[in-house]
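Can you keep this structure in mind? I'll have questions shortly.
The chains shown are only part of the set, and none of them has been moved.
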Amino acid sequence: DLPVALIAGPCQLESRAHALEVAAALKECAARLGIGLVYKTSFDKANRTSASAERGLGLAKSLPILAEIRESLGLPVLTDVHDAAQCAPVAEAVDVLQIPAFLCRQTDLLLAAAATGKAVNVKKGQFLAPWDMANVVAKITGAGNPNVLLTDRGTSFGYNTLVTDFRGLPIMARTGAPVIFDATHSVQQPGGQGTSSGGQREFVPVLSRAAVAVGVAGLFIETHPDPDHAPSDGPNMVALRDFEPMMRDLVALDRLSKAQRAAAS
Amino acid sequence: DLPVALIAGPCQLESRAHALEVAAALKECAARLGIGLVYKTSFDKANRTSASAERGLGLAKSLPILAEIRESLGLPVLTDVHDAAQCAPVAEAVDVLQIPAFLCRQTDLLLAAAATGKAVNVKKGQFLAPWDMANVVAKITGAGNPNVLLTDRGTSFGYNTLVTDFRGLPIMARTGAPVIFDATHSVQQPGGQGTSSGGQREFVPVLSRAAVAVGVAGLFIETHPDPDHAPSDGPNMVALRDFEPMMRDLVALDRLSKAQRAAAS
């Protein structure tokens, strides 16, 4: 079992300078921690709560920046795609295509992502059970692409609230896909502020600790130099200055957890 | 208050002959009941549980059939769209564009549907609270299209189960949009049969009765001559032969319900 990998970055691609600054900081952090890093950022927030919310730089302006991060920093890059036509051009600039949770059952999008040959990270829909994801994996592997990752980002629980069912991590792992825990969106309160989503940043380390103890291939955690002024997901992003101490503990917990599970099997 | 309108038809557009047969039967039924009818059918089931499930005829073969139903039978037609590029061509063949529940937060799709000028029926996401739909309505009306309808098709409740919260109907009506109750998908058991969704057809009349008593502008009910052999949503579609007696009772309940609410206001 490899050490926990990290998928991290700011929610939105705000500017070239901002993206490069955060990517460089995360790269140094991951090196100090001895773990793998995939840089995550979004070129388009395609499903904002409100139409007046900031959507991001867009595809055309973003792909060169993503390509630059890959080349200049040597980091693998992940970004999300929202329709089938985006998959091929995005695949030229990144290493992992991510399917948003709301879209995880859209067959055409899954097949287009699969066809790129890149790794595909599918977020479990908030409306799906963990065992339902076996059908999603089969859509991609059945199209000839074995590189699927599954990410848990919480399950609908009443209104404007998500809950993480940690039984879901080993259940999804039965598909053979590496399982990632998305701590940032698991503590989101969807629509909880009327025209935007709220969040509970203080529970990011809490749920991340649970995830590595249960056993995951990776953690997905968004971070930002100034989350309270970020254009999206501010309430649930971790401040960059708090990121490394949190990760240091998580890496140590993960090491013990994986050693125990290796000994038991 | 107008009498309850009906959005009905088979889940999938299976063939021209099948579509015309069901449309003609429903047209006669609606005429006998004295209610409005919008014919509903889908040219593509874009988010099937499993990739091996039947998806339908596709856009190119379906639009001429939808146009023929409109012209030869004089029925308004509704179908669902799955990405922004479909909106304009589909709008030429139908009267109402429907946004699937999983896609109800996809801003580009909403704006493209709004731009057609056609009526847009948005299904409430299973992962959203009824009050969250005010932001969805604003995306469409803010784009200059005031013709929005909202449809309730249930809310996530544990795994593989939906529940209908009937408080949601008057809450969504506060937006000013006509509110439709989708009885067919509210009794779906998503993913409940492993590689397909289950359903509880026997509760279609039960929940429809509740909806008209609470007050709705319309009912959305899928029907089929032989639901047990339908390619999708069979377990929750009503057999065509049972449709008219069920609707007769619902229309009478609706008439009393609307008279009472008119007198009270």
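Chains: A and B, in written order; residue numbering restarts at 1 for each.
Here is the rule we use: contacts are C-beta pairs under 8 Å (C-beta built on N, C-alpha and C of every residue); 3 or more make two chains touch, one makes a residue touch a chain.
Just so we're clear, the structure is a prediction, and the values are computed from it rather than from any experiment.
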Overall copies of the shared sequence [whole complex; 2 in view]: 4
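Everything below uses one rule, namely that only the chains that are shown with their structure count from here on.
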Inter-centroid spacing, chain B versus chain A (mean Cα positions, whole Å): 33
Interface residues, chain B side, partner chain A - complex: 46-51, 55, 82-85, 102-103, 105-108, 110-111, 125-129, 131-132, 135, 138-139, 142-143, 155-156, 159-160, 190-191, 195
